[in-house]
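I have a structure here, written as structure tokens, and I will follow up with some questions on it.
Note that this complex is displayed minus one protein chain, with the remaining chains in position.
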Amino acid sequence: MDKNMLAGLEGMPEEDKMRMASMIDQLQIRDSLKMYNSLVERCFTDCVDDFTRKSLKKQEETCVTRCAEKFLKHSMRVGMRFAELNQGAATPDN
Amino acid sequence: MDKNMLAGLEGMPEEDKMRMASMIDQLQIRDSLKMYNSLVERCFTDCVDDFTRKSLKKQEETCVTRCAEKFLKHSMRVGMRFAELNQGAATPDN
Amino acid sequence: MDKNMLAGLEGMPEEDKMRMASMIDQLQIRDSLKMYNSLVERCFTDCVDDFTRKSLKKQEETCVTRCAEKFLKHSMRVGMRFAELNQGAATPDN
Amino acid sequence: MAANNSPLPAGVTKEQAFGMAETEMEYRVELFNRLSQTCFSKCVDKRYKESELNMGENSCIDRCVSKYWLVNGLVGQMLSAGGQRPM
Amino acid sequence: MAANNSPLPAGVTKEQAFGMAETEMEYRVELFNRLSQTCFSKCVDKRYKESELNMGENSCIDRCVSKYWLVNGLVGQMLSAGGQRPM
Partner (left out) sequence: MAANNSPLPAGVTKEQAFGMAETEMEYRVELFNRLSQTCFSKCVDKRYKESELNMGENSCIDRCVSKYWLVNGLVGQMLSAGGQRPM
């Protein structure tokens, strides 16, 4: 999420930079898995409400697929806006 | 949850296996405590709604006890089903 | 939260006490940041519902400020009560 | 594993002791946070008409904390009794 | 980095292997917990009139677990296919 945090470590020995980078990598993997888990929970909760059988209905599958796609697009958009704000790139009010 | 993950470590030295086992143990303890915390929150939220005194009403106690027992039985059942699915033991659709 | 846990470490070497204290410090910092994040989420959720523009309305700002102040006062009160209970200082039922 | 004059139980390494202490503290922090969030939801008026907690909110909070604590103990008892108390 | 006769993939240190194993287990634990919470909410009657799960609740739980598992797989497939399948 924040690779340029490494910039602050300019003076650090190579070994520490690598440790830092590996810490960031692991945090990102953990975060992706968490995001994945929360996406599944949300789309399941919103789309599945019939427990009269064990398999998904066609309509539930469609709902889950759309939900997941919307969620991913939403995440990307939020990520872009979030990055802009982090860099102080404010735009006029509207 | 997944002691047989250790199977994949066949070739590892004894010391690493022990470290792995201790990591799994700690994860399981943390998970039980989390489960305990979430059980308490859920049963409190569902059963307690009267704040005119500090102690539990008999009826609230009964509700909490039943809620906790149902939650534990539910967790065990889910655990069994989850394990079956993890092992690919699918059963006919119904 | 629980500096007196250090009491149980009476017999430990100085080095371990320091490690323990630093662990507690870090846990407290992480906890404050989590609390901060959950406060922001709650006050945003309760106070902001109009997405026709990018900036906060005066009325939303007031709501958020009050919400945050109430939340902090609430946290302090809960902290006091929680500490009393932890020390077994029960008071008469009312 | 070594001549043991430490306060640790036999068979517990120092690493494990630190791990257990950390787990225990994380548990307490989570208990506190859940209790706090739950009692805020149950007791505090979401319209936020003022920045002070009023008397009703304050006494609701005190009782809520007390009851949450009791529920926590009740469930703990059940679990340590095997969790399977017939009823 | 050293003569390698370990079962680890090339370029992966032992620390990283432990880190990955831990992350993987945390993921499974979280999946299980979310599934369990969600199916409890969907299937169990909140009035708690008895301490047993009744037949309706039990079969609801079985199906809920199955469907959650399928949804998990469906989303996983989507993501590994690039997540951007046009539709």
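A few notes on this one:
When the chains are written out, they are named A, B, C, D and E in that same order, and each has its own residue count from 1.
Basically, contacts are C-beta pairs under 8 Å (C-beta built on N, C-alpha and C of every residue); 3 or more make two chains touch, one makes a residue touch a chain.
A quick note: this is a predicted structure, and the numbers were derived from the prediction, not measured.
Residues of chain C that touch the chain left out of view are 22, 26, 29-30, 33-34, 36-41, 43-45, 47-49, 51-56, 60-61, 64-66, 68-69, 72.
One chain is missing from the display, and on chain A it is touched by residues 1-2, 5, 8-12, 16, 19-20, 23-24, 27, 31, 34-35, 38, 42, 46-47, 63, 65-67, 69-71, 73-75, 77-79, 81-82, 85.
One rule holds in what follows: only the chains that are shown with their structure count from here on.
Each chain gets a centre from the mean of its Cα atoms; the one farthest from the centre of chain A is D.
By residue number, over half of the contacts seen at A-E repeat in one listed pair from B-D, C-D or B-E, namely B-D. Of all chains, the one whose Cα centroid sits at the greatest distance from that of chain E is C. Among all residues of chain D, those that touch two or more other chains are 26, 35, 43, 62, 66, 87.
In chain C, no residue touches at least two other chains.
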